[in-house]
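What you see is the complex with one protein chain gone and the rest in place.
What follows is subunit A.
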């Protein structure tokens, strides 16, 4: 509760209806979060603030509770303690009907894609649209589905395919198309590039960055992919010891002496990823990430 000082920044957002717009500085604010399954405590006194318009990378060893953290923020996992505010609204205590106002303003890409298997890709994209905006004409809904599918880098023909007919990478893209269906302000991606080939992963990264810039998104990006961290994330949050141990840009994190962070960012894979990210920007590694 000691970080509450800048609470005044939150704009009084009285606009409770579907499709509002958030002008505050921190679309996600988590304080004192505790999650546990039985005796196994996953998060203990975890706090995190996500800035508007940033791509926040979330890293941490396997099983440290990254997915559980995301599920808590989107209201799928009820925490034992703590508060979570999204767009300045309390998620933990909110009755379900009040959450709808928030739900139409975020998009979620689950780790496994979680596409509706009995619907085509385009119909998957239309599910949230039909749910929240039934007044749109069928033509417009079809057109939206088509351009969303194409925007996420799928071939137009993929729109009429069923999820079982897609490859892993295509499923990820289709999931992204559905997450973007309502032009959300906030996008949650759970390991979007896991299991993609390096070219596919790099494309997906570029796509995320481009969409975030074009649409002005705030992105909560869980990833293990060091290239993703170096190339598109504005800041990185490290999950270890049941909390967010550090948040900051990668050069900032490198100064930390937490053993896991040191090992993670100073390992050979990390060095290679950093070098290639720097080369791509035409900067020498000794001069830092200034460019």
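Criterion: contacts are C-beta pairs under 8 Å (C-beta built on N, C-alpha and C of every residue); 3 or more make two chains touch, one makes a residue touch a chain; residues count from 1.
We adopt the following convention: contacts and distances are computed from a predicted model.
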Choose one: "MlaE family lipid ABC transporter permease subunit", "NADH dehydrogenase subunit E", "Tryptophan synthase beta chain" or "tRNA threonylcarbamoyladenosine biosynthesis protein TsaB". The correct choice is the protein name in UniProt for the chain not shown. "MlaE family lipid ABC transporter permease subunit"
Which listed residue, A:39, A:139 or A:257, touches the chain dropped from view? A:139
Based on the whole complex, identify which of A:45, A:117 or A:167 touches the chain you can't see. A:117
Given the contact definition stated above, which residue among A:59, A:86, A:149 or A:201 touches the chain not shown here? A:149
Considering the whole complex rather than only what is displayed, give the residues of subunit A touching the chain that is not shown. 17-19, 21, 104, 117-118, 120, 122-123, 129, 132-133, 135-137, 139-140, 142-151, 156-164, 182-183, 214-216
